[in-house]
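Before I ask anything, let me first share the structure, which is written out below as structure tokens.
Just one protein chain is left out here, and the rest sit where they should.
Residue numbering begins at 1 within each chain, and the chains themselves are lettered A, B, C and D in the order written.
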Amino acid sequence: MTAFEPWMLLVVSVLVFCVGLLGLILRKNLLVMLMSIELMLNAVNLCFVTFSKMHHLLDGHLTVLFVMTVAAAESAVGLGLVIAMFRNLRSVDSDQIQLLRD
Amino acid sequence: MNEVIHTLMPWLVLAAGILLTLLVSVIRVESKRPAQISALLTLVVTGVLSLQAISLPGEAIFAGSIEVSSLTRILLALFSLIGILFVLGGDRYLGKERIHLSDYYHLLLILILGAGIMVAAKDLVVLFIALEVMSLPAYTLAGFRRNDSRSNEAAIKYFVLGGAVGAVFLLGSAFIFGATGSTLFPSIHEWSRQSTTGGNPLFAAGHFLVMVAFLFKVAAAPFHFWKPDVYEGAPTPVTGIMSTLIAVASFVTLVRLVHLPALDASGWETYATAVKVTIRSLAVISLLVGSLVIITQKNLKRLFAYSSISQTGYLMLGLLASLHPGQGISPVLIYLFGYVFAAVGIFVLMTQSEPRGDTGVELVDLTGLVKRSPFRTALWSILLFSMAGMPFTVGFFTKYLVFLSSVGTGETPLVVLAALCAVVSAYAYLRPIGLMVMRDADPGAAQWGGGFWSQFVVVVSVIAVVFLGLMPNAMIHYLKGIPLIH
Amino acid sequence: MITSMILFPLVGFVINGLWSLGSARSGRRVPPSVSGAIATLAMAAAFVSALVARSQLPSDGAIEVECFRWFTLGTLAVDFKLRLDALSSLFTLVITGVGTLIHLYSISYMSEDEGAGKYFAYLNLFCFMMLNLVLGSTLPQVFLGWEGVGLASYLLIGFWYREEANVSAGQKAFVMNRIGDLGFLIAMFIGFKYSGSLDLAVIEKAVLPGAVATSFVLLVFLACTGKSAQIPLFTWLPDAMAGPTPVSALIHAATMVTSGVYLLARLSPVISQSASGMMVIAGVGAITALITAVIACFQRDIKKVLAYSTVSQLGFMFAACGVGAFGAGVFHVMTHAFFKALLFLGAGSVIHALHGEQDVFKMGGLKSKLPVTFWTFTAGWAAILGLPPFSGFFSKDEILHQALVSRSGSGWVFGILLIAAVLTAFYMTRLYLLVFFGSPRMEKSKFDHAHESPAPMALPLVLLGALSLAGGFAGEPVHLPHPEAALSTPAWVIMIVSVVVAVLGATIAYRRYAGGSASAEPATDVFRIDAIYSRVFGGGLRATASATGWIEERVVQGLIRMVAALTDLSGNMIRVLQVGSAQAYLLMMVIALVVMVLYFLKGMVQYGNL
Amino acid sequence: METSSSLSFLLTVPLLALLISWVIPKALQRLYAIFGSAMILALTVYETSGIIFSVSTEAAKAFFVDQRLEWVPELGLSAGFRLDGYSAWFLVLSALTTLVAFCVRGVWYRKQPRLFVSMGFFLLFALNSAFLATDLITFYLSYEAVFIPMIFMVGIWGENQKASSVFRFFLMSFAGSILMLVSMFWLMSLHHGATGQWSSHLSDILGSVSSAQAGDLVWPCAGFFLAFALKVPLVPFHGWLKDVYVNAPMPGTIWMSAILSKLGVAGIIRFVIPLFPAVLREYQGILLALSALSVVYAALLAVRSDQGKTLLAYSSISHLGFVMLGLFSLSQEGVNAAMLLSVGHAVTSGLLFFLLHQVEERTGDTSLNESKGLASSFPVLFTGIFLAVLASVSLPGTLNFGGEFLVLLNAYRASALCTILAGAGVVLGAVYMLRFFQRLGLGSPGSAGPVEAALKKDLSMTDILMVALLVGIVIYGGINPGIFMKG
Partner (left out) sequence: MDFPLLAFSVFSTIAILGSLLVILKKNPVSSAFALVLVFFAFAGLYALLGAHLVAALQILVYAGAIMVLFVFVIMLLNQDEPTHDLEATGMIYRGVAVLAVAALSAVLIRAVLSSKSMTPTGTLTDEKIASLGGNMKAISEQLFTDRIFHFELTSFLLLGAIVATVTLAKRKGHSEEGGV
């Protein structure tokens, strides 16, 4: 059995990122889609921190702080959009918004 | 610190203007005029200050994460100008659509700030934050007609796809950070010069992901799907801002990101080839998609969405040329500037049609315009000619430079394809003129009418288009001198 | 003098043309007698000039008058230059002389016609062009005249343009001539390519390589078959009788149609270089003479008979040229001009008297009614039969003789011509008897009203009659190189033979038609050549044009439509991807991303990192 | 410099006329247009008199003018113009054609006449600029600028099917010209590679092209060729022509057939032949065959046309095939002959369309399905038509004869077969032109609406003067064709 090494976390992070992406593609519920975006951002955070560790740097940590802020702001706006949509359509299903096409 | 303040003055003024605008709109909640005037003032001062400082030398500040140079200043000035034009030109539309709120100006200013910083960013993290500063207001503005489900739809599509792509960008940045140990452009550049192996898969994947994120932003096919839908759903002035301001900022950033590693460094030949092939194929796909689909469109906003997809294709030609040694990026810049002048006029003209339900401006609304409004027909025609790249409009020279530089770098087959695509899309630009000139007004055609300022903006844009089409010297001369990458 | 010779008709044309045009716009009418007088005077003046010029002509030289430089291009320089020598002098005399008479004749013939001014303008134009043709010293100049007379012919055939048939006949003449003209053009190109000049004087002396000479000769001859109505391009001439009868006399009998002979004679040194070309000319001439003579026997229209007769006589001339006897050919041109013009004018007089009746089976017994016409016609008849001492005898006899004895001649040419001569005697006698003898077969009133033509019409008849009678004694008017004789058959043998065949033909006709109560024969298109032509060439042209139309519609336009449709289709196919669902967009983007990332990373393999 | 001012003068006068047209009252627009274009014609003749009336090419050379103004130095763009033996005549022709086109009465003088007149003058300006240009890009710009008024002209005053035809016209021409632009870029890059300087001036480009491999030049040459073949047009690039000619308002048709087609001819003379001699020589057989094919193919289409305008449209292609035949004989003589025939075609087709419009004005249709017998009602008009028909069938003594004769003469030296094939066009030309005349003018006058026709008048005095001028040129050119060959 090998010892723990930071690169293993990279694999985890990529997997979580891809799961988030998959969620975004498969789910039509906008709330779950927003959560999937959060998953993706979290995965990237892990990636940054791991690389920091591997490089003996702290830049990654700092970046994570900013990404967290961005994530918060983004969810706020995203949820605002969902609420606006719910007002009009009484639904949070993205299948309801396929008026614009072709 | 004083020096930093001096260097960043236009940006700081813009930031201060945002706060001022917020303040005045809080003081007089019932009226949107104070916010409007404050926004205009802010933009004028920002623009003037950046133009005034334009010839100052470039300077990297904040540990190299920001670089203020002639290019960033002139871009900020351009963004301010676009902002001013759309504040003036969108005024009537907003009133008409009952969405004239102070918030519009707050968001617009924050968007411009984000774009202004994004083009100055020399750090992937700053770039990401600035991108979000620009994007969050953009998503919101796209959904600004809150009671219109189309507007909601546009905003949500824009948001979901933009959010995902933001994450992709960030993942790419993380990979680059992992590969190089830094997120600063100069350090990455330096790293690439020292890496004799010509990159590694981690860097390649990271570089590719950040490029893809901005290929999405500039809507290079096959990453273009969001654009027609969002363009159609968003309020027309916002579509205009997306098509001009955000497009310019995104493309300039894309160019920067493509040039992130030193592609001419030894050992990077294979890598450079791979980048070129990628750009070339995306250029081809964008040109084909843009020009083939545009001819099937009936809604003007969708039509110009596809138009901007094919414009991206032409721009990618310029980008591709810039990847060859000894070639500058000036064709791309000139193309962007020329495109902006015509696009502002076109989108403001579009706001002049009276609302007809929620479908926006359809081609049928243009029928018989020459009889109803000959002057407006002339304005339309000139702007559309510029879009088609006809001589004596700025659109000709912009295409000219891009094609010339591409031919000069041996991309002649690609240019031939681009030229043929230009012919195909010329049909789409010509058909509206045909409808205006050759057909009688359809009974369902919308009425047209614009306020003074709206018409003023269009006339300014037409004058710019024609003047630069006849006398492109100044623009070309100036933009030729600007190096993009230091 | 030469210049004035061609200028007089031109002046006449311009005066009459502008005058009639101007009066047409204002609605007034030019008095026919005045315009006729102008035109006739112009021609008379030209005739006088021609006579004077003839008198100034040195015995075996030429007079040249340079008018102006027409065009130069590279090494090619074409002057507008008039050249008078014995050959062209003869033609100018015939043209202006016969021309003057016919103009004179026309004054009263056309006195009733509202378009008389135009008519005389056209006639003058014709003479001007014809003089250009024979006086031109370069091939382009000859070609100018060549096409110019074609134009005048077109105008005059279709002179009464309200009848579709007349117009069609004119068009047919013009187009068939054009086919020949194409040969002329290409012959010029060949001539220029091998001699470096288009000057007749140079080309005459040019020595062309064998195959080139043959193609040159054949192309020139193609031009001649068009203008002089030989096989295969002869069918226009009978139709050309749609024009006024004096026109038929002048253009389609005496002058224009003989220009082919002129051209061959003019180019005789080059023509003689190609033996096979000569053989073709002789053969075509002889066969034309025979076939059209046969056709003439079956015609009812008096002018058609004369037209086929003209073609047949032209065949004689070409046969002469073909055997190398250019002099004999030209001689026959001259005598033929006299007697055929006479015959046509006589026919015109008859038609005039019968108010437009042209069917010989509706004539008869006019001998007493039209004495002048009858007697002059008799002279013409005798001449064409070749009865001594009438002019035709000398020239025809010369042709027959040369056909037999010359080196290029042969027995079969002689034989065919001999048969043609029999037939000529037959149909002319048939015509002669049906018109003037027997009992009248037209309505009584017509017969009663028939009267002799007025003096301006009679005078030319008489003069031409005299020429037909005596013209032959002049002998060969131009001394062109004689062909070497291969046989030594004495001339008198041929003379006797030719008189015998003429008498033979006449006798057969006499036995058949002298009864005076000849039953009407249906006009038969014996060989149906016209019908075949119109089916093959007219139909062929229509079919080709339709095929081209099909290609244009289906292939050229179809291709354009297809490109447009394909563009539209591919646009719509790409548009299908725009399904409107953000998830689907994302999926498509991910797929694109995977494909591109795979490609992008592929390049990394070489570093061993993957 | 006195000489170079004449060029600027020739270019600015039409623009001046355009500006003045905006202050002229609507009712006087036609008068102004005729007067203005006549003045421009006179001025053009005066300014170019040194060349056009000189006795020989050598004498004319003293009056050739070269002018080069800096425009966008960063891109090596200059406004290069050259007045020489070819462009002088093209200038005269464009002024003449404009005069003829303005003479035509019609709806354009009732509906937005000011726009029509100013577009006409703009067209003249663009044409002059294109004919004079020696800078590749200047040429391209002017060449494209010619489209714009043409599109509007068809669009605003055209017939029913105008939209699709004008799009087709525009797109096909644009496709050609933009590929030409790409070829220009290729040449400019070549020059840049050789000298390090950007330039688009012909004289500079010529220097570097001569050192290039002939094989490399095939595609650039094809780009130019395609543009001009579409413009002239040469079969099989003629698909746009018929519909546009038929649907365009008559002045537009006159401009297109008489002078726009000459843009292609001028382009080949000025650019293609000097730039790509080796390539042309290599493909000469194909080029000659295409030209000959044009002649015959279009003539066959003309034979079966049932509309006057269609017939003239196809006849125009057919005649231009002869012009191309002359150009592609690739000799100085051939080019001069083509020039001569170009003049002839311009004058003749202008005259024919002009008179056809007079017929249409009087009877309302120009169908050729049955004979109309109009000649007796309008003798002067039909005399004019007949003279034009004669010129069109290249009867000796007309300008066209000299052209066609010399073209064929020179082409014969290059390819006997193609010449003979093209010669068939001479015969077919007679077939369809005579049919044209016959169906309109001859036959019994009772057949097609002559009652109404008889009420109307024959040609007016100005029209007669116009016809006389054109016929005069045709006949004078028939007698002294050398005046048109100063190249």
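The working rule: contacts are C-beta pairs under 8 Å (C-beta built on N, C-alpha and C of every residue); 3 or more make two chains touch, one makes a residue touch a chain.
Note that this is a predicted model, so its numbers are computed, not measured.
The hidden chain, counted over the whole complex, makes contact with A, B, C.
Only one of B:75, B:115 or B:129 touches the chain withheld from this view, namely B:129. Interface note for the absent chain: among B:71, B:107, B:344 or B:407, the touching residue is B:107.
Not every partner is drawn; the one left out touches chain B at residues 15, 18, 22, 61-63, 65-66, 101, 103, 106-107, 110-111, 113-114, 117, 123, 125-126, 129-130, 132-133, 136-137, 139-140, 143-144, 146-147, 171, 175, 178-182, 200-202, 204-206.
With the whole complex as reference, residues 1-12, 14-23, 25-29, 31-32, 34-36, 38-39, 42, 45-47, 49-59, 61-62, 64-66, 68-77, 79-84, 86-87, 92-93, 95 of chain A touch the missing chain. Chain C residues in contact with the hidden partner, per the touch definition given at the top, are 583-584, 587, 590-591, 593-594, 597-598, 601, 609-610.
The rule we apply is simple: only the chains that are shown with their structure count from here on.
The chains in contact with chain A and with chain D alike are B, C. Note on interfaces A-C and C-D: more C-beta pairs are in contact across C-D. A straight line joining the Cα centres of chain A and chain B is 26 Å long. Each of residues 156-157, 160, 164, 228-229, 424 in chain B touches at least two other chains.
Shared interface positions of chain C, i.e. residues touching 2 or more other chains, are given as 575, 578, 580, 582, 586.
Residue ranges on chain C touching chain A, taken from their complex, read 575, 578-583, 586-587, 590. Residue ranges on chain D touching chain C, taken from their complex, read 168, 172, 235-236, 238-240, 297, 300-301, 303-304, 331-333, 336-337, 371, 373, 375-376, 379-380, 383, 390, 393, 395-397, 401-402, 405-406, 408-410, 412-413, 416, 419-420, 423-424, 426-427, 430-431, 434-435, 438, 441-445, 458-459, 479-482, 485. If you check the complex, the residues on chain B that touch chain D are 370, 385, 390-392, 396-397, 400-401, 403-404, 407-408, 412, 415-416, 419-420, 422-424, 426-427, 430-431, 433-434, 437-439, 472-473, 476-477, 480.
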